Structure formats: C-alpha cells, structure tokens
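Rather than the whole complex, this shows some of its chains in their spots.
Which chain is which? They are A and B, in the order written, and residues in each are numbered from 1.
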Amino acid sequence: MKSKTETLAEFAKNDLFARFIGIELLEISAGRALAKLEIKDSHLNGVGIAHGGAIFTLADLAFAAAANSYGDSTVAVAINVNVSYIKAAGKGTLYAEAVEISKSAKIGTYSAKITNEKGELIASFQGMGYRKSKKLQ
Amino acid sequence: MKSKTETLAEFAKNDLFARFIGIELLEISAGRALAKLEIKDSHLNGVGIAHGGAIFTLADLAFAAAANSYGDSTVAVAINVNVSYIKAAGKGTLYAEAVEISKSAKIGTYSAKITNEKGELIASFQGMGYRKSKKLQ
C-alpha cells in the first residue's frame, strides 16, 4: 500500500499541465485537497492580473485530487465546472482548497475556494465529476 | 488607428499566460474571436487527456478577445464562467470560437464552443464579463 506522501507525489507528477504551470499539491485526504500556485509574470493576463485560466487550473487540480482521493479503482473526470471570480489577484501565492459536497456511485460534487496569502477570497469554484470504472494512470 | 492585425498581435502578446501555454489568437472581430491550441504532452492531465484547465484557458482567451473586441475605452473582466466537458481530447489541435450573446453597458454574455480538428465538440463554455471604465493595457 502506498503512503500518503507517495500518493501525493504521484498524483502531482502525473498531471503534466499542472506541473508545467507550477501548481503544487500540498495536501490530500478523503474528499479534500489543498493546492498552491505562486503567481508569476507568466500567469498574468492582458490586464496584468492573475489569469482566470491559471486560477481555474489551480482549483481544478484541487478538485481532481479531492475527487480521486479514495484510491479505489475508478477515476473521476470533470463534466461541469462553474467559477465566480470575486477579486483580482496580482503576483503572490494563491491557494485552492476543494471539499466534497456529495458523492454517489457515479457523480460527485465538489466546491473549492481560491484564496490569496491574506486569506481573501479570489474565486469560488463548483465542479461535478463523473466516475468511470477505469484506473487512474 | 491600429490595423486589425496589430490589434490581434497586441492582444495575444499582452496575455502572458495564454502565450506561456501556447495559445494563438487567430481571428477577432466585433463580438467574436477564434483561438487555437496545439495539445502537447505539457497540456495533458493525470489521465492522459487534454487538461480541463488548458481547454478552459483556450476558451477564456477567445472569450476575453471577443469581449474586448470593440476597441473602446473600457475593459471587460470575467465574473462568471461555466464549462461543460463533452468529449475527451488527446493530442492534436483544439479551437475555441467565442461569440457574443448579449451586451449591455456593464455586462456581456459570451458563449464558446471548443472543437477538435475533426470539428467534434469537446467542451461548451459560457462566460459573463463585467465592463470597467479602464483602458485595456
């Protein structure tokens, strides 16, 4: 059986896009995950603030980790995501914490809050995952 | 007055995150934009398909370009986005075309379809932008 640290390391390593962007998975437990992204120049949009796509991807990784936190022989893929952007974020650290709202055999609902280092809410994310009977790679 | 090609080049250049990921803005006209992303290894998620965050960012750039296509002295920022993921996409080319659904003084609504090179629908995106009286940088 894998240790929690191994699971974390593997999950983060396998997500090439999250790794490319610089997202770090900090914590994972049953139905919950916490991720982090250091906002640098390469994460800014045309208005000079953290890009909606970077914020989305951060929350999406936390969502995916929470949805796949049980280590069983299924994999949950996102089918719908809704994001509300609350406050612009500049350079600095952003965190996304995803928690499970509901889970049935096939469908799980997750909510994530994206906050900055002062704990201010930057965006609110809600995602639905669909569980397939295929092992996570 | 800037030519359309200059506007295109500038918009794409200013969005550092879209540039970092490899998104290209192909077309922009009043209330409409088309963008493209070549899906490579760095855009894949832990299940080996195009990452939801990469697809989102592609659609988001098309949305931002369409919302800021009028060249007036305001800038539209996303306040809410909803994405439905329809079909998994592997490596290859993805396109996002955003069109304006409505536009008032303050709020605009945009819809984007993300398709692969066969024209198959990969994801459906709906975004709301809020217009601020601040010039686009």
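Everything that follows uses one rule, which is that contacts are C-beta pairs under 8 Å (C-beta built on N, C-alpha and C of every residue); 3 or more make two chains touch, one makes a residue touch a chain.
What you see is a predicted model; the values in this text were computed from it and never measured.
Chemist: Counting all identical protein chains, and not just the 2 shown, how many does the complete complex contain?
Modeler: This structure file describes a complex of 4 copies of one sequence.
Keep in mind that, in the parts below, only the chains that are shown with their structure count from here on.
Chemist: What rotation angle superposes the Cα atoms of chain A onto chain B, in degrees to the nearest 5?
Modeler: Angle of rotation between the two copies: 180 degrees.
Chemist: Express in whole angstrom the distance between the two chain centres, defined as the mean CA positions of chain A and chain B.
Modeler: 21
Chemist: Residue numbers of chain A touching chain B in their complex, please.
Modeler: Touching chain B: residues 11, 14-18, 20-21, 41-48, 51-54, 56-57, 60-61, 64, 68, 75, 77-85, 88, 136-137 of chain A.
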